[in-house]
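The complex is shown incomplete by one protein chain, all other protein chains being positioned as in the whole.
For clarity, chains are labelled A, B and C in written order, and residue numbers in each chain start from 1.
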Amino acid sequence: MLRGLSHAGLGNLQSDEQLIELASRYGFQAVDIDAGGLIARHGLEQARAQLEEKGIVIGSIGLPVEWRTTEEEFRSSLKHLAPAAEAAAALGCTSCCTYVLPSTDQNAAHFMALATRRLRLCAQILGAYGIRLGLEFVGPHHLRTNWANPFIWTLAETLDWIDTIGESNVGLLFDSFHWYTNEHSIADIEALRPEQIVHVHINDAPAVPVAEVLDNGRLYPGEGVIDLAGFLAALNRIGYKGAVTQEILAAEAPQGSPEELVQRSKAGFDKVYAAAGI
Amino acid sequence: MLRGLSHAGLGNLQSDEQLIELASRYGFQAVDIDAGGLIARHGLEQARAQLEEKGIVIGSIGLPVEWRTTEEEFRSSLKHLAPAAEAAAALGCTSCCTYVLPSTDQNAAHFMALATRRLRLCAQILGAYGIRLGLEFVGPHHLRTNWANPFIWTLAETLDWIDTIGESNVGLLFDSFHWYTNEHSIADIEALRPEQIVHVHINDAPAVPVAEVLDNGRLYPGEGVIDLAGFLAALNRIGYKGAVTQEILAAEAPQGSPEELVQRSKAGFDKVYAAAGI
Amino acid sequence: MLRGLSHAGLGNLQSDEQLIELASRYGFQAVDIDAGGLIARHGLEQARAQLEEKGIVIGSIGLPVEWRTTEEEFRSSLKHLAPAAEAAAALGCTSCCTYVLPSTDQNAAHFMALATRRLRLCAQILGAYGIRLGLEFVGPHHLRTNWANPFIWTLAETLDWIDTIGESNVGLLFDSFHWYTNEHSIADIEALRPEQIVHVHINDAPAVPVAEVLDNGRLYPGEGVIDLAGFLAALNRIGYKGAVTQEILAAEAPQGSPEELVQRSKAGFDKVYAAAGI
Partner (left out) sequence: MLRGLSHAGLGNLQSDEQLIELASRYGFQAVDIDAGGLIARHGLEQARAQLEEKGIVIGSIGLPVEWRTTEEEFRSSLKHLAPAAEAAAALGCTSCCTYVLPSTDQNAAHFMALATRRLRLCAQILGAYGIRLGLEFVGPHHLRTNWANPFIWTLAETLDWIDTIGESNVGLLFDSFHWYTNEHSIADIEALRPEQIVHVHINDAPAVPVAEVLDNGRLYPGEGVIDLAGFLAALNRIGYKGAVTQEILAAEAPQGSPEELVQRSKAGFDKVYAAAGI
């Protein structure tokens, strides 16, 4: 499993280049960045060289398609997907992710039909470039009622949905934070085949009742109460070998320079990886 | 467009054979029956001959798969589909239909995902036999709250769902009763392409506020307030050429012998077809 | 059915704008042009206005994806499809076409697998914009052995392939020239449902043995031996309502100015439409 960083939780990072540099300096192997931007700024060869020199791979790109709102916005944004996928593939990235909110102001069944059609098409396009689509179920309880109608949020529902989408390159973005807030178990992880997991996020949660955990109240790995050692050990046991990327969404920006925050992240990763015995 | 009859609304019919006989005698051209049963009782050649002699085609068969409940029941019933489709195809029937309830006790989004996957598979199997799958949206308002969570019930939502199912042999079972209770318009029909319609039901409704119309309070064509002349004329205008089948679901059995009820149905069809100018 | 023109056979046309102008002046209703280019040159509103003012619609755009060669070229060209489809849709065009050569230097079965996957993805992307994909089977006999291995060229094979591609927005580009060189019949047309036809080409052929007809030896409608009256009447009978577009591929450029050649085309259309009684 590759240790990964994203911008979230690292303060005022200036650029993807800085993230690559810091990730490399502190023993991380993956970053979640915009592959197309890196190529646009440096050219393909230089972008590749930069990643190789630093020993960094791109863990995942974000899905550049608006699939949650109107058909017009979906269509209009869809044209960004093939270029983004081409760029990611050119840099060796094989993962593209999006999150699934647990409630919606739309009719839930109708929205599920629309979302299924739209995400299937995204997966089909990504598949042409050898890229997989990861769907992130979202666990914090307050989001289940944040919009008018409940959508889906559990692992089992998400796996059913992936089945319905019906493309072989669709899987999970599996985030320890949502696993925890959904009160899923180690056994739930062990029941997965590794190819069902496209990407992993790792975050910790504060010691409050699980129903009160806030989506933007995430902690650095090892600084909270989630059994991240168990989480990582189970992922390792089933054979997952991809990136495990930190994404610290927080209401208040953390104190410290990006370098200090990467050091803090490294300490957290060291702690939970050691506890997991990997 | 073919005038069609189903068992519903014809009292104590003894058999599909009696329905075929009465339909033929009173100028109908289609019946909705169980194709496999007819073949089982008479053999394929005799079944074919009986239909041909009477000038009757099978308008549609019902979907013999339980797609609304558990995965176990779905799997267990799925094996009935290929034989049913084979029988229907052998008798020249190219339509298989099922209805979609407008609310559900399941999580609506999750059920939509499950239903999409199950009905897609049904469509795929039917497609191997040249048979189309018709989905019937259901309009009566009381059913929208009959179960805990709203599902879908409008024409537009159903068309979106058909798009999501993504098989070219899926379309609408279009029932005048649901068109009326949804307060859809003539223009809504005119916006359809004929190949989007797999089968048509024709029923009338009593003169009560539309929100109070009951699903099992259907009237014979021409005996109620639905603009069936406009409905039929619009279907004819867009080029629909399939069966238009009566399905009188009523809380109380209608008075009269099956033959009298077929005569009453014929009078209704004569009236609304004449009013439609077809 | 709309009378349509393409650049092929009209000599030294200066631009799509000139084609629109001439088509309009001589009673045509459709042109096959590059929708994206028109918008790029005039802006969307002006492009729309120009078409409306001239009473011209875009019959079809060409598929801007290289699906016949390597995976690299396919991927690299795929990103052009969404923008092209968005442009076409913005101008009201619902058709995008490509031709299928009847032989290949690749292993035919393997190429069929690759082509199926690639064209399915093209259809899926086009479908998001409400655009259909038309596949043109190609009849001239000399092309069947022009490359090492036979591929497919008949109507029946192409319909089977469309079934395999399995997207509801895929159909035929039906060209009278290939219908003739394949020695297909009027009954073959009558067996089609109109929605199976995405676009129609009309061309005539010289009075040589059918096996000797050359793909680039096409004549203006009415100047050759193809039963174009029967062809058009049959299309009309089954309910086809789209464009019928001339595409005169010829080894030598025809004599005359574009305007003279459009006049000649008009005379040909007048003749065969009259003979068809439409």
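Simple rule for what comes next: a contact is a pair of C-beta atoms (placed from the backbone, for glycine too) under 8 Å apart; a residue touches a chain by one contact, two chains touch by 3 or more.
Only a predicted model underlies this, so the values are computations on that prediction, with no experimental measurement involved.
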item: Absent-chain contact - pick from A:Asn12, A:Thr145, A:Ser168 or A:Ser257; value: A:Ser168
item: Residue among C:Gly11, C:Gly37 or C:Gly166 that touches the chain left out of view; value: C:Gly166
item: In chain C, positions touching the absent partner; value: 104, 107-114, 116-117, 120, 149-152, 157, 160-161, 163-164, 166
item: Residues in chain B touching the chain absent from view; value: 74-76, 78-79, 81-83, 86, 89, 121, 124-125, 127-129
item: Contact set of chain A toward the excluded chain (per top definition); value: 166-168, 193, 195, 239
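In this section, only the chains that are shown with their structure count from here on.
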item: Gap in Å, rounded to a whole number, between the CA centres of chain C and chain B; value: 38
item: Rounded Å distance, chain A centre to chain B centre (Cα mean); value: 45
item: Contacts with two or more other chains, residues of chain B listed in rising order; value: 166
